[in-house]
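One protein chain omitted, others in place.
To keep things simple, chains are lettered A and B as they appear, and every chain counts its residues starting from 1.
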Amino acid sequence: MKTAEEILGIIKSALPDARVELVQNPSPSAQHSLLLSPASAVAVASFLRDDRELALDYCSNATGVDWPGKEVTEKVKVTRLVEGVETVVEETVKRVAPGYLEAVYHLYSMKHAHREIAGPVVLRMRTANRTDQVQLPSLTPVWRSAEFQEREIFDLFGIVFTGHPDLRRILMWDEFEDHPMRRDYVDPDDYEYEPTPHDEVLKRAETSKSAQAGATA
Amino acid sequence: MLGEGILKGLGETAKNFAGSFVSKERLTTVQYPEERVAPIENTRDFPFLVYDGDDKMAGLRCVACQICEKECPPKCIYIVKSTDKKPDYVGKPQIYPARFDIDISVCMSCQICVEVCPFEAIKMDTEFELSTTDRFGGLLFDRDHLSKSNEHYHKIHPTEASEVDARLAEEKAKAEAKAKAAAEAAAAKAAAAATAPTAKPVPAKEPGA
Partner (left out) sequence: MSAAAFKTYRPPVMDVSEEGDELLEVAMGPHHPSTHGVFRMDVALDGERVVKLKPVFGYLHRNHEKIAEKASYLAAMPYTDRLDYFCSLTNNWAYALAVEKLAGLEVPERAEYIRVITAELTRIQNHASAIGFLMQEMGASGTPLMYAFREREKILDLFEELTGSRMMCNYMRFGGCRVELPGGWLDKVKVIVAGLPQFIDETEKLLTGNEILMARSQGVGILKPDLAVNAGVTGVMLRCTGVNYDIRKVDRYGIYDRFKFRVPLGDHGDIYDRYMLRVLEMRESIEILKQALKDVPGGPIMDPKSKIRGFRPKPGEAYGRIEAPKGELGFYLISDGSGNPYRYRVRPPSLINLTILEDMCLGQNVADVVLIFGSVDIVLGEVDR
């Protein structure tokens, strides 16, 4: 099985205008991944599936990851007027790097399964931001195993897959309104909680009780 | 012949049916609750706190380090540390839990609290007939309810309890040996300090005489 760099080379020679990059994986598992641009993703995926040498015909896992925006403080050199003289001053600027949602696919080859032990070929696709530009092309026309898994990514993360045959919620009920696996998801407060020694529940129960007592007093 | 497979299968079931009258192997139903299966030694149900000796408070091994509370997956343990101290099995004053609640309606018997406890203070009980009609407090066990003696622990898990006792006795012996060595060193130093000042005044007196 080829390494990620070799597969990158094969893709670049077959489809020269597909934008694919290598993403390193620092852990000991050494499963490096290929970052695809959404415009050429379906072409690259079809090529990977149909190529006789690679024959990556089995998409084992399709999942989503949420990377929320981070606050980045940088030191920037800016020209400012200091006591009448224009000097170059270093200022610390805070900006919020926009977060993104990511879809990760793990591919194996069933046709060439017994050639040698191989790690999975990992593909990634990233959206532009987490609020309004959340479309990605669906890889279900290439690998049918992504059908239910992309529905789950839509349900739990909010990525809209264009070209999916039947995109609706799969685990939550249809009228549900949030995306539970996002990092900023807050549990609703209206379960019928019974008093337990859990810290937060106890505190919430006590504060609401005192608020009620304060209101009625 | 059509139906041969079904007839062979019926022969199997007949063998099982007839055999259930003669061999114990075939009759596997245990008429619970009149009959009970002998409990397996390693089984685990819900945690309990171990105390040595007869006094629940004095012999309680738990020192309220809160490691089990942090590692518990569903966070069903709730500990409040005490403000005073009491001596533990080696004699050192330790804090104890003023409040130690386990909500067994949340506990999933995973036994991670037992695994991470450094003081052998919490172990798994084997009682499972705990259903109650009290919806709110009946499944919330407090420290008194959870404290059970070391004899109880020996009764339900004999091999494990003897291993734990051996380990604790070893640690106690080591601590005592260390304390004895420290006491001997301190006594030797005190004796050396006591003999030194008697030699000093004698030469100071002579020039004055």
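In the analysis below, contacts are C-beta pairs under 8 Å (C-beta built on N, C-alpha and C of every residue); 3 or more make two chains touch, one makes a residue touch a chain.
Bear in mind the structure is a predicted one, so any value in this text is a computation, not a measurement.
Between the chain not shown and the residues B:G53, B:P73 or B:G91, the one that touches is B:P73. Touch with the chain that is not drawn comes from one residue among A:L15, A:L35 or A:I170, which is A:I170.
On the side of chain B, touch with the chain left out of the figure occurs at residues 2-6, 8-9, 11-13, 16, 28, 40-44, 67, 71-73, 108-112, 115-116, 124.
Hidden from this view is one chain, which touches chain A at 25-29, 31, 57-61, 63, 65-66, 104, 106, 110, 113-114, 117, 120, 122, 131-135, 143-149, 154, 158-160, 166-174, 177, 179-181, 185.
The definition used in the following text is that only the chains that are shown with their structure count from here on.
Centre-to-centre separation between chain A and chain B, using Cα means, comes to 44 Å.
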